[in-house]
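Read through the structure below, which is laid out as structure tokens, and then see the notes.
Only one protein chain is missing from this complex, and each of the others stays in its spot.
Chain naming follows the written order as A, B and C, and within any one chain the residues start at number 1.
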């Protein structure tokens, strides 16, 4: 086995993206491909998985202990980063990205690398919109808000009707699992489930593929090592996707609690 | 640190060289340069250092427990060999080899590789003569016996007077330490101590340079790792060479007990 | 290389398995699907994540630190407790061993009772080096080891006792397990260890110290197997740092009847297939001729 070091980084800049989301920029870059993630060690608190939102940043939604501690940090503070981990997206020629909420984070590098043609971005309301300016410059950006405060009033899946899905070789998706299930359903109906690539979230204790806390039913695929990105046809066969996940102890939690 | 494996070899052939010396031929070859040695693990008994007398053999004089056990072995029996160890000879263009007794063993590969012009071989009596036929074919061989039963009657050092020492770029020497001291004295008087390369024997416990049992005074050079071959000018400065050595416990033993 | 001939009905410590290679406890053993995957990938039997009397979330991260040739972990025995039983539904009639833990003989017995009819046997975790009140805190007390073993033996299923190397004399723990009615001992669990990030000036594990596994501990595991084989009459299952077929043979020569593999799954997920492929051959020897042969 080869070392997976926890590299010390300094926070160089903290960007307020939305009232609940911040981007933390590090003082060093990591080689990675879009969709790969890192384990972020918040000293004295916990180590948590985060998608790389660029070669030197993570974009974090505050949801609990560790993310709250992160939100209290200041430029100059240090973190330990294990990166890159897992398998990212495999973008084809023409790529459609579909994001819900902070799910835009791991998709953003596709846009930055010029690998994304069209971007469908959904969120609760206008203030929760992530990377709008950047994405509008780099991609053909379509927006939907749950409350209609901006763009299309409704779900991001609605936007899929407006575009020629079949013209895309790859559809990269990240967001709440119920939203991703909706996307997969549309793709499946269009007969192109295989073109869909979905970035999943499961409770990760080790992040490197040894502990088993992130395994998916029914094949035992590890989200941290075999994923986090899975092809649509694989997920169609999953008895777990969009139905349940497991918590830190390994007990099942139904999908309504899955963000 | 890199592994130094104890390679299992089968004894393929046992050659009776003299009444007290046998050559054990292995079923596998080792890359080495003349003068390098191996640690021979005689199962259940001990592990002892032996010069490589060719890429697949050692030539052993029976002197004690381990060598006696070796003498009882038969073709097909197994040994563990760590090889090659230490630093061998660095032969120049024209090489003179001077051997006393079983000291011919580590010098023999020089002859086999065509790197040896002249070979002075000394031993107790005719029956103790080692490799005579082979060496006479490969080199310009001169022989001396202590009892005069063959060749020159006297010491091998006497033979040095018969040849043009200064015509040799390198003089490779192995034999009892008192004999090697004699050779070094002659070389030094001729002003060419530096051309002499001497293969030393010291009590070795590890053979790999970590335990310190084989260190030479006054510089602490390790015979197993920095040697076993040392240049004449280094040995001229040695307070230990030809005077004493140390036994298994590290106590000094005077040179009369050094073989 | 020395190889084994494939034999039918391989049993070790009273448990029938498909080959001599067993997935170690706590490695990809949290779900039935994952255990099933390891069986499909060539494991001859699998040990579950250690299950205890009540659900545990485990320690805060970092929980695992991977080094060159070694792994450090302090998971803190996260487990879903009795909820785990339903994971076994997909493993019917498969060679599954339940790893269990508790704070005392009663807890061990209670947890064991959930598994009756669902597994081929038990492995008692009395050896985890980083779980307050559990694991090694029991394992270093031979009296408690004996009592816990006896409590689970009452189930009638084979009981393996997994020992900690973090004791002055592992043979004492082994003898206690044997006296308590164990069918086998498993040696070893992890070595108590730690690393510090010099850049961050902090231990790299959330729990500060943890357990060392992987190739680095193989020589220690081998020594424990060797000592236990000599001291006990029940079989010894080797565990610790095994990452090749030759390591398996070496463990068996030291006295192991079968071998558990954990950290090596980091190298490749199909490590069991790979090792089994190298381990068995037509010209192989009988396992019984290899087991303990280094004692001559």
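As a convention for this text, a contact is a pair of C-beta atoms (placed from the backbone, for glycine too) under 8 Å apart; a residue touches a chain by one contact, two chains touch by 3 or more.
Note that the structure is a prediction, hence the values are computed from the model and not measured.
For the chain excluded from display, the touched partners among the shown chains of the whole complex are B, C. The omitted chain makes contact with just one of the residues C:10, C:45, C:70 or C:138: C:70.
When the omitted chain is restored, the residue from B:27, B:46, B:146 or B:233 that touches it is B:46. The chain not displayed touches chain B at residues 1-4, 6-8, 39, 41, 43-48, 78, 80, 205-213, 215-222, 225-226, 246-252. In the full complex, chain C makes contact with the omitted chain through residues 1-2, 67-70, 72, 140, 166-168, 191-196, 198-199, 201-203, 208-209, 212, 215-217, 219-220, 222-223, 226-227, 246, 249-250, 253-254, 293-294, 296.
One rule holds for everything that comes next: only the chains that are shown with their structure count from here on.
Here the largest set of C-beta contact pairs joins the chains A-C.
Comparing per-chain C-alpha centres with the mean over every protein C-alpha atom, the closest match is chain C. Between the Cα centres of chain B and chain C there is a gap of 51 Å.
As a whole-number value, the distance joining the C-alpha centres of chain A and chain C reads 35 Å. Remark: chain A and chain B have CA centroids separated by 69 Å (rounded to whole angstrom).
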